[in-house]
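With one protein chain held back, the other chains of the complex are shown just where they sit.
Each chain carries a letter (A, B and C) given by its place in the written order, and its residues are counted from 1.
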Amino acid sequence: MAGLLRSEGRSGAKFAAAISAEFFGVLFFALIGAAASYKNFAIANGLALAVLVYATANVSGGHLNPAVTVAALATGHVSVLRGLSYIAAQIGGAIAASALHLALLPKAAAVGCSGPGGGATLGQAIVWELLLTAVLVTVVYAVAIGDKNFAGPAAIGITLAAAALTALPYTGAALNPARTLGPAIVFGCGAGSVRTTLLYVLAQLLGGLAAGAASWPLYGIGPHFGKWG
Amino acid sequence: MAGLLRSEGRSGAKFAAAISAEFFGVLFFALIGAAASYKNFAIANGLALAVLVYATANVSGGHLNPAVTVAALATGHVSVLRGLSYIAAQIGGAIAASALHLALLPKAAAVGCSGPGGGATLGQAIVWELLLTAVLVTVVYAVAIGDKNFAGPAAIGITLAAAALTALPYTGAALNPARTLGPAIVFGCGAGSVRTTLLYVLAQLLGGLAAGAASWPLYGIGPHFGKWG
Amino acid sequence: MAGLLRSEGRSGAKFAAAISAEFFGVLFFALIGAAASYKNFAIANGLALAVLVYATANVSGGHLNPAVTVAALATGHVSVLRGLSYIAAQIGGAIAASALHLALLPKAAAVGCSGPGGGATLGQAIVWELLLTAVLVTVVYAVAIGDKNFAGPAAIGITLAAAALTALPYTGAALNPARTLGPAIVFGCGAGSVRTTLLYVLAQLLGGLAAGAASWPLYGIGPHFGKWG
Partner (left out) sequence: MAGLLRSEGRSGAKFAAAISAEFFGVLFFALIGAAASYKNFAIANGLALAVLVYATANVSGGHLNPAVTVAALATGHVSVLRGLSYIAAQIGGAIAASALHLALLPKAAAVGCSGPGGGATLGQAIVWELLLTAVLVTVVYAVAIGDKNFAGPAAIGITLAAAALTALPYTGAALNPARTLGPAIVFGCGAGSVRTTLLYVLAQLLGGLAAGAASWPLYGIGPHFGKWG
């Protein structure tokens, strides 16, 4: 949808609003998504991402994912200052969500941890994360073109839902470095989690960059995305 | 979507139609939503809210929730007379839905009661209700801008679906004072329900007001939302 | 969505195409919907209705339901000739779908029969059918206004999905006289089914007419709906 990825509104107040939108957007996305039951995880996370992108698209562009922001940095859709601020806000929002889970869930369990499962090796899991994050960021580019694509945030959300319906048992289906880092920082997430976390984040960022590289010849470089509304 | 929150059409007939739309909109939303099985509750309520907002957006603005109307009052999108009339109609619609459940369900059980569960304390439950209602009302503001956002009612509905997929076991996932009050008034809802009901309603209204306060600097004050169709 | 309910294109070829669209639209809607498992019934029927309305909206207006056509007749959106032809085509399509079920399902069981269940009385079931059909037809009117509401068919489909998620155990959730009549005519549907079928059809038609009566003061009378595309 339009609004996505845009980097306009560089006035101080608008910039601060955009950073806030990325912080609270990821906070509420993770608050809802990471606390969902295993059975509801894929749909709850996909729908939560869709609605938080609807809520933030006109304010910050609705990145809500460092893999999106890194790609937008690489293709010139956000400035370095804005990009790094977004990423810091996204990670901060995810950490805040995990801290809220400690306070708001009856058993303060570690929810939202990333890691391989269902018999998959760590190598298999990170290739899944890389490929599926690439699909997610490709969809972001595809629906960010032009004005008034009101289906765009829904398309982004159902990309996560579809990916998680298949990959949840094998990888945890984060597709988002902030969603991987937040629980790892707050909960620890168990033995081996530092290496797992770093490899996940690396794979997710590479997936985002691959999507940016594939989208660049299609949609050109720099800010040209339309506004929404 | 456009139409949402608008306060035009102050002629007597249009005003009466808007009040009717809020009454019947909440009535049918609660009739479908509160009678859904536990397994279907989140999706049935989210879809029911979406379709009733589609049905009423061009008539009343499709509030269907006192937390939305209180926020719209605070940000100047509805007059005091209209706002209070909407809230009365919404609560009346929810009471009527619960009365219909008594007549139309094979076992006239208390359906749709709000309250903490799954090990969550009352304090945890009302913080969840406050935060998730704030997300819901934020999405209403975000999609109400501009004309012809036909995805808006769907975005509002999937916000409720996503929130309920996660929070249903802990809070009942009303996110709506009318939905909390209707069953409490008709069914009683058991020991402690008066205090629970009042705290839920307070938390939901505060969540709505917080969303209005956050949206006010972004979208400005007063009636400026577009028409749909 | 635009296209819905429109009565333009009265040339012979366009009229024949519209009748065909109603016949095949209901045929495929019922072919997919009535054969769904109990667990998948609500979502499969909602999605199938949405996609068949997408497929037929620009050809016939996408009624696919005698309750919609009766309402459109009452509010002057289709001529008597077109309306009666649509209803005949809809019932014929539903009969053809049931006949195909005999041929294409491994056990030629009676699928898609309407009737009360889950402890609900026949009286309770037909009130549910009346009320929920009224909601469905109200949504059709609400989304048929104006041009290019591409979310319209989806809104219609999710209305059926939401209603069926709640009402399936109590009524079978047809909300459509053609869907009730087709299986009753082909399979018989057991003792008492003639009375049940007639009462269901009556309740569904009354629900449609109630929705038309409620929508008439809001949207006016006669053909004014926009084209799609």
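The definition used in the following text is that a residue touches a chain if its C-beta (ideal position, glycine included) is under 8 Å from a C-beta of that chain, and two chains touch if they have at least 3 such contacts.
The structure displayed is predicted, hence computed values, not measured ones.
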Q) Of A:L84, A:A110 or A:L165, which sits in contact with the chain we cannot see? A) A:L165
Q) Who touches the missing chain here, C:P153, C:P183 or C:G207? A) C:P153
Q. Of A:A71, A:C113 or A:V143, which residue touches the hidden chain?
A. A:V143
Q) Which residue numbers on chain C touch the omitted chain? A) 13, 17, 24, 28, 31-33, 35-37, 40, 43-44, 47-48, 50-52, 54-59, 100, 103-107, 148, 150-151, 153-154, 157, 228-229
Q: Using the touch rule from the top, list residues of chain A that touch the missing partner.
A: 42, 46, 118-121, 124, 127-128, 131-132, 135, 138-139, 142-143, 145-146, 148-152, 154-155, 158-159, 161-163, 165-167, 169-170, 214, 217-218
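Keep in mind that, in the parts below, only the chains that are shown with their structure count from here on.
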**Q.** Rounded Å distance between chain B and chain C, as computed from the means of their C-alpha atoms
**A.** 28
(Q) Show the residues in chain B shared as contacts by 2 or more other chains, in ascending order. (A) 148, 150-151, 154
